[in-house]
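All protein chains but one are shown at their positions in the complex.
Then we have chain A:
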Amino acid sequence: MPSPPLSIVQSLSPRIAVLTSQDVVQSCEANGCRGLEELLRPWEGGTERVSILSTTLSPTIHPTFPVRFVSFESVYTNPALSAPGPDVTVDLISSFVGAKKPDEEQHYAITRSLLLSSRPLASHETFNHPVGILFAVSTVTPDPLGTLNKLHAQSSSSAIQNVPWMDGSTVLRFYVVVHDVNTMGDDMAPAHELLANVKKAYGPHSTLLVINSQIEHREPPMSPDVATHPSIPLPRPFTPEQSNPSALSQVYASALSSLTLSPMAAASASLGESAVSDTPFSPSRPVRRKLYGAKLTAEDTQRLAALVRELVVQSLVPWMEARVREWNEVYHANRRGITGRLFGAGRKFFGSRPNSPAPGTTPTGYNTVKGYYPTSAVEALSRRLADFSFMLRDYKFAGSVYDSLRKDFAQDRAWRYAAGATEMYGLCLLLSHPFFLPSSPPTKPVSFTNLQHTEITSWLEQAVTAYHQHSPITQIQLDALRITVLYYEAWKAIGEWRSVGYCLVKGSGESDEVPSAVMIEEAAAADVKGGKSQKGKRRRAFHLVLAARRFETAGLKTYSRRCLERASQIYRDSPWTSAQDRIEYSLGRQAYTLGESDVAVEHFLRLLRREDTGVPGSQAGPLQDMAQAYEQLASRPDLLAESSEKLQLPTPIFDIQKTRIVPSAEASTSGSTRERWVELESQALNTWDRKGKRPMTLLPDEKRIVVGVDETFQVELSATNPLNAPLILKDVTVAFDTTENINIESIPEITLDPYETRTISISVTPLSASLSTIKLSNVTFLFHEFLPCTQSLIRKGKRLHATKAQRINPTYAEDQSLTVSITPSQAGLYVELKGIPEMLYEGEEAEGKVRLKNRGKLKIGNLGMIWNEYGSIRRKVDTKHQDTSDTNIPNIIQSNTIQPFYDEDIPPGEGREIPIIFTATKTGPIDLLGLILFSNPDDDTTTTSATSVYHHVVVRPLLRLNAQIRSTGVEVQEYMIVLETTNQSSEVVRIDSIDGISPAWVIDTSQSCETLHPNQALRSLLSIKYDSSHQHDLRQTNVIEALGNLVKGQPIEEVSTSLQSDISISNKSLTSDRLQSYLVHRRSNRLEDLSAHFPTIPPTYFNRLFQLVEPLHLDLVVNYSIVPSTSSTEVQPRKGFAYIHTLNPSPSFSLVKTLREEINQLIISGNKSQRTMYEETSRLRRLLMTSVLDGILSKEDDPVKVKVRVPDANRGKVIHDFKKNGPKKLPIIFEISNQSPLLPVRYVLNLPQPSSLNNDDISTPQYIGSLVRKGTIVPNGKEIVKVDIWICEPCLTSLGGWELRTELGELQQEDGQWIARRSWSRVGDEQVLEIKGL
């Protein structure tokens, strides 16, 4: 049956003071009770089904009606006995709560009981004021009526009452005659007689109580329960069948030890009064067993319960109803008066109080000095009226009275009264909820509307605020707490959770005492109730943190930790890092102070995760704390062993993805340049000419790391400091899946700056090949010098998607990148390139060394090398000067092949240094990749192995060369070259000499010694001459034939030129060193040219189709040295060569003339047209045909040069005495030279007719003789044509206007027929000749 929660009703129930004669006390003490009130205590709440009339005179049956029996002294003479002071209460609560374990969940119940029952006798409310007095005399008393008289007088004398604001006289008086069977026997007659007397004297409110009916001695029960019970179900009286001394004693023990029912006992125990020291209420002390109810029988208990019921139903409730009605009249009368104040003048004129006293004698208003209303004041009366109707559960009426009181009190500035009325008003509103009506069925309550709820909350808030306002902040406000608890209980009953947590927090105020901590924790619990499941979790976390802090300040560490742990579970889900860290830190610190260093270390560890937003260096503190905690933990090996698995770093230090295994001292052949290595490898394998078997591969397998026994390799780890404080890693080492026969280095100590990432190399040496593979499994280290950590380095491979099962469950391939294969010792060569600077200039020759070391166990020899840049590295030959007799140079475009590198053998363990020369052929960054091949010279069957070398060079431009060729005009094939050399660099360059290299041209070498500063230019003149004695095939018939086959459709694989292996050059003074350099440059330039001109021919076939040097080509070499900036002589001067390639002084002629005709013939005849399947193929073929037939090889230049001369002229003037000698016949010479080195030229020279259209100034010459001259000029030949002009008077004459038609052709060998190739025509320029008469 619903009703207001028992805790509310109980704590606000009517209080009845018990005043007894001494012999009654003695009878009670026989039962272990200190008075009649204690004997009645178990039964005081047991009154059921009480019918109460409300102010509207409607009777309501309430399920229970508890009352509180207290001793007379505690109410009247010594109120401090009934309720301990606030400080004592707080201490009591903390000691009781502290004695319980958090898991028992008793902290709130204890706090609630103690708070509610420690309500002091206060002026601003009347709940603790006595409602009635129970007088008891015993039949044992010698003069029972006299004693009763005395007792009555004692109660009614006002002197005994030591507080002025309590109305101790307007109370119900109830009289009990106690008959102690144990002392007086079974005879009830004297008792009834006495009762009749008492009734006669004191009226009907009197009854008889028979106790101690148990006469014979009973065995004490085995184990009386003496523990403290915060709340127990109210006992029912025993029926005779149930009579059980043990149960009876237990009922008494629990009732007397119950904090709800008898708070005073607990308080007294704690106060240390000797009189009550035997009561079992100190939480820590062991208590004496005590037997209760030894003399009581089951009938006695029924009689006791009946007494209480009689008292309540027959006397108390009717009396209170009567008082309510009576006071209601007064209240209404005054209320009219009070409202009348609004219209009238002063309050005393309207004070139509029943006993309106004269002003000054007894003050009726608020006593502002002492802070109370006198009992006669209407406000005090009204308050009592309201409290009475509250106790009678007429909440609506009580609420209206409280409401008006609230306003009046506020007007009088009686803040405590006002707060009390306010809180009760709110509570009345709350308890008016239909759920609390006894008639309503016990269903799920309908909640308040928002508005109602807000109103109730606001009343509570107002009252709480008022309490907090009028006291220091840190002092605890028990009043506020009490009322909050009452509200909370009511809310709990109706299932109202909206903003309950907030009110609880508010009510608990600011003080750091246990009660407020308990309340806040309760608030946290209230947060998550009601509403959806996840709602309020965050608020709960916050309240838990607050509660934890208060618990800790109050000294209850266990509760504090529990709160923090619960909070941290919520915060751990969400990345509010700062709050999270704070909680973890506190938890860790608390655990440490409690000696649980393993938990402490665990908490501190959680703080050490990566967080970017923190204050720099803030993680240093936890790190140090953790070190201390761990030190303590380490001193307890059992704990350490248990917790070691849990101690994992939150952020891993080492990046698994960046972990690599690097075979020692070898340049890596993986990564982005892998394709170039593969290309180099295929070049080496394609041109294999070594002894022994050709290996399948030369490069180390990218996927598989192979290491020989006793060879050291490196494990590269990438360590990152996740903290914002410096971190020390100690004893870093790695572990493989096996520990046998591996020698692993350990790095003693590394200090990482905040957030630093560093690569750590650990050397590992396998000692035996008994295991074929070892796999890297983990890395171990001491985190910050103390915490041993192990991080797994096992990597997952690619995600597999092959089967359905793999797609459903993520399956990964095995990763091989951290697996090392160990082979028995193999031949090994260590190669290092030394002495080549990082930066070079174009054409510079740098001398360096290749350092070789045999690190294997076997002798090696037959060393060869191959580089991806052909010829850029060559062995430095001993500097003996080449004999000048050998002027032939290789004329084949060398393919990139394995070059012999070192002929001798290298025994195991020995090293060699081989001098080399590096030539920079082109500008830009050069990645120089090389393979040094070697094999065992003694054993032809061994395969060849290779070691890779890598070097990176940046080449910068130094000199810019620009050449212009001019004919000298003296001889047919004599030219001048104007070579302009510009220094593009910032170095000072000295030009030592300029050479020319050509098969067919002779260059006079100029030995200059000019110094070029940056941006300076040098212009030099070189004269060249055609060496007509050479034997070269100018037509390059072999090349053209091969190209012809190609064009005719032969597959390129089958076409090859029968190439001449060498060609003689005209320059005799080249040293072999310079020649080597020249060939390298020439080759790269030639390949470049060819690929530009023949885009359709794959570059790999150039060396089969073309020669390196064409006979008519001329290359110039500028021999330079860089002047060192410092004058020290020790520095080797840097030297080099700058080249200008493929100059051709003579006019070029088509080499493919005959081929073209042949092809044309074929096309016309149509029988050779090949059909292709794809458009692209035919396009490529057309392109090839164009590039061959119409490209560079088909270029025809006009080989003819004409020079017109007047032999008689002197500086353009001819002086003739016309008067004396008459007209002049002036001879003119046409020098026509054929510069073509191979082909003859036919010419026709047409001399012009004199023109009449000339202007007056310049006359046209009048040629005489044959006006058309013809002839043929042999290659390299010159023909002189002499003509005359006729001049009759001094004049200016122009020698231009002639027309020369030339035709290049050749005479066929067989029939001497002229085959024309191409013809040109030219007209002579205006060339003015002055003819002057004398």
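Before moving on, here are some points about what is shown:
Going forward, a residue touches a chain if its C-beta (ideal position, glycine included) is under 8 Å from a C-beta of that chain, and two chains touch if they have at least 3 such contacts; residues count from 1.
Heads up, the rule we're going with is that contacts and distances are computed from a predicted model.
Comparing "AP-2 complex subunit alpha-2", "Trafficking protein particle complex subunit 2", "Histidine-containing phosphotransfer protein" or "Centromere protein T" against the UniProt entry of the hidden chain yields the protein name "Trafficking protein particle complex subunit 2".
Considering the whole complex, the residue from A:Ala386, A:Val545 or A:Leu1245 that touches the absent chain is A:Val545. When the missing chain is restored to the complex, the residue among A:Trp319, A:Tyr592 or A:Trp867 that touches it is A:Tyr592.
Annotation: of A:Thr77, A:Ser578 or A:Ser1266, A:Ser578 touches the absent chain (contact as defined above).
By the touch criterion stated above, the residues of chain A touching the omitted chain are 465, 468-469, 473-474, 510, 512, 527, 531, 535-539, 541-543, 545, 548-550, 552-553, 555, 557, 560, 571, 573-579, 581-583, 585-586, 589, 592-593, 613-615, 618, 620-622, 624-625, 628.
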